[in-house]
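For this view, one protein chain was removed and the others were kept in their places.
Naming follows writing order (A, B and C), and every chain is counted from residue 1.
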Amino acid sequence: MARIGRAGSRLGVRSLSMPLAVLLLAITQAAVAGNVDPAAEARAFRDYFFKKFPNVKADDFANGPYALNEDMRRQWEEKEQFPPYEFSLEAGKEMFAKPFANGKHYADCFPDQGIGIRQNYPQFDAASGKVVTLELALNECRTANGEKAISYTGEDMAALTAYMAFTSRGKPFDVKLPDDARAREAYENGKRYFYTRRGQLNFSCATCHVQNPGERLRAEVLAPALGILNAMPIYRSDWGGMGTISRRFITCNSQVRSVPLEPQSEEYRDLEYFLSYVSNGLPISGPGSRP
Amino acid sequence: MTGSKERFPITRRLVLRGAGAIALVGLGVVSLRGAPALAAANDKYPEEAFKQKDGKEAIKLLYGRTAEPSDKIKLDAPEIAENGAVVPISVSTTLADVTSIAFVVPENPNVLAAYYRIPQGTLPNIANRLKMAKTTSIIALVESGGKLFSATKEVKVTVGGCGG
Amino acid sequence: MRRLSKTLLGIFWLLASVAGAERSAFAASSEADFKQAYAAADAAEKEAGRLRNRWLPTEAALANARKAAEKNDFDQAIAAAREAEVLAKASIFQATSEKDAWKNLEIRP
Partner (left out) sequence: MASSIRVRAIANGDTTEVQTLIQHPMDSGFIKDDKGQFIPAHFIQELTFEHNGKPVFVADWGTAVSKDPYVKFAFKGAAKGDDLKVSWIDNKGGSDSATFKIA
């Protein structure tokens, strides 16, 4: 059974209360001693959400808040009739097909010509010892072919990843955690980032997306962490446009009044690695639209 | 979803009118008209109605009369808008001889959101996406057989979409 | 959740205003006082940066301090710098305590 470290799911000002934190720490550290298996962790992660939302079908977690709220789901279904990301998707398709100055294409940098492979990212790259996200791979493809890198938070990167996600729709996330201490460390770092409180509001990613999915924060219904990257990139009404995973992480950080990290920083890539790994098996649904 | 776009051969023409024309419009010397075929229709773009800050005024300017509520109008809108910038709103009606449908959002800076002209043979059944600045009732107006009817529904807006 | 954020904000504002009250005990502030206050805030914020946990309001307070100093309003500049220091120290405290406390939220098998 999945369980959460702190009893109950109330948010605590208590993290500021030192003695209690120390006490809890002592208890929980005892609990985590010993070997933890990421595959078992991922199962527990999924089970937590399945148990919390017994009426939501597993695949539906890829639709974020729309899986949890009927009124919002209807608004979304209406929008999906002619989704606002349509223009970006088309632009991405054109960009993807357009050759670089040297005559090569994005397709030459990826297996299967880049079609239907989004579910395999991020990947751990043994040569460099780092996590390679799809956004990073796209820019590495550009620079390897003599092109300038494009902004990780801009519309072009969103359009390219939208197209690549679209060709992978329905394919289950299949992120590999190879038997390599560095890969395991990247996963652990991503996990730690996910649960670490930050910013003036003292929120972690988990505060919103593990403890309170389905609840409203202002008007937004918080998405469950399970499947939260499956719909990326997303057209957010709040942005009035498309945004990448990098852009979303940066916005999340700002929302808790934390200074965002650099897009595709090690922390963000590791976080993406962790979040994708625990969502293995859930279908890619991107590009998506969100409030 | 890309869907059907490849299925339609697209003939395309993108025209930006000359600066002169824009200046004239700015001065209100000429009113821009849509496709020439529209000259056949009596209605012009109701410029003044779209500038109104008050719902009643806009309706009076647009129709020269007041509306009476009708249960023959089905107005569909979310209870809580996920974002005020994009609120899906649709209307359908069983009223006969509908000639126009309009949407008024009383709390918006300009209250008239959209005015749809319905020629004979077109169904009185419209869906669109509107901005809402704050929580307010949205009013759908249906002109039917020379009379004006309305339906109202409240939409809660916590993230305002006044133009966003 | 909203109540929680308000509570937290309240705590930090309280801390910040205590720092402000302390300042009023002094007479007219000089540029040297400001530089000292700013250096302390800046050092704390750099430490927060090393811990990858800077806060947006700290950055805003530092910017306010610089702006006020440019206008030679050193009372205001020192108040803002002290506020920034309090915020930066809170972010350091947060990062330090979270080094292990994050496990409290973890979903485990």
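Just so it is clear, a contact is a pair of C-beta atoms (placed from the backbone, for glycine too) under 8 Å apart; a residue touches a chain by one contact, two chains touch by 3 or more.
Being a predicted model, the structure only gives us computed values, none of them experimental.
Counted over the whole complex, the shown chains touched by the missing one are A, B.
Considering the whole complex, the residue from B:I59, B:A77 or B:A113 that touches the absent chain is B:A113. Touching the chain that is not shown, out of A:D47, A:D71 or A:E86: A:E86 (per the contact rule at the top). The residue touching the chain not shown here, chosen from B:T66, B:T94 or B:T122, is B:T122. One chain of the complex is left out; on chain A, the residues touching it are 79, 81-82, 84, 86-87, 90-91, 94, 240. Chain B meets the missing chain through residues 3-5, 7-17, 21-22, 25, 32-35, 37-38, 40-41, 43, 45-46, 50, 85-87, 90, 105, 108-110, 112-119, 121-123, 125-132, 161-164.
Everything below uses one rule, namely that only the chains that are shown with their structure count from here on.
Taking the mean of each chain's C-alpha atoms, the chain closest to the overall C-alpha centroid is A.
Two chain pairs are in question, A-B and A-C; the one with more C-beta pairs in contact is A-C. Centroids built from CA atoms put chain C at 49 Å from chain B.
Between the CA-based centres of chain A and chain C the separation comes to 31 Å, rounded to the whole angstrom. Counting partner chains per residue, chain B shows two or more touched chains at no residue at all.
Shown for chain A are the residues that touch two or more other chains, of which there are none. By the touch rule above, chain B contacts chain A in their complex via residues 1-2, 5, 78-88, 90, 127, 129, 157-159, 161, 164.
Chain A makes touch with chain B in their complex at residues 71-72, 74-76, 78-80, 83-84, 86, 89-90, 93, 166, 218-221, 237-238, 240, 291. Chain A makes touch with chain C in their complex at residues 2-6, 11, 13, 15-16, 18, 21, 24-25, 28-29, 31-32, 36-37, 40-41, 43-45, 48, 191-192, 195-202, 204, 206-207, 210-212, 215, 217, 254, 257-259, 261, 267.
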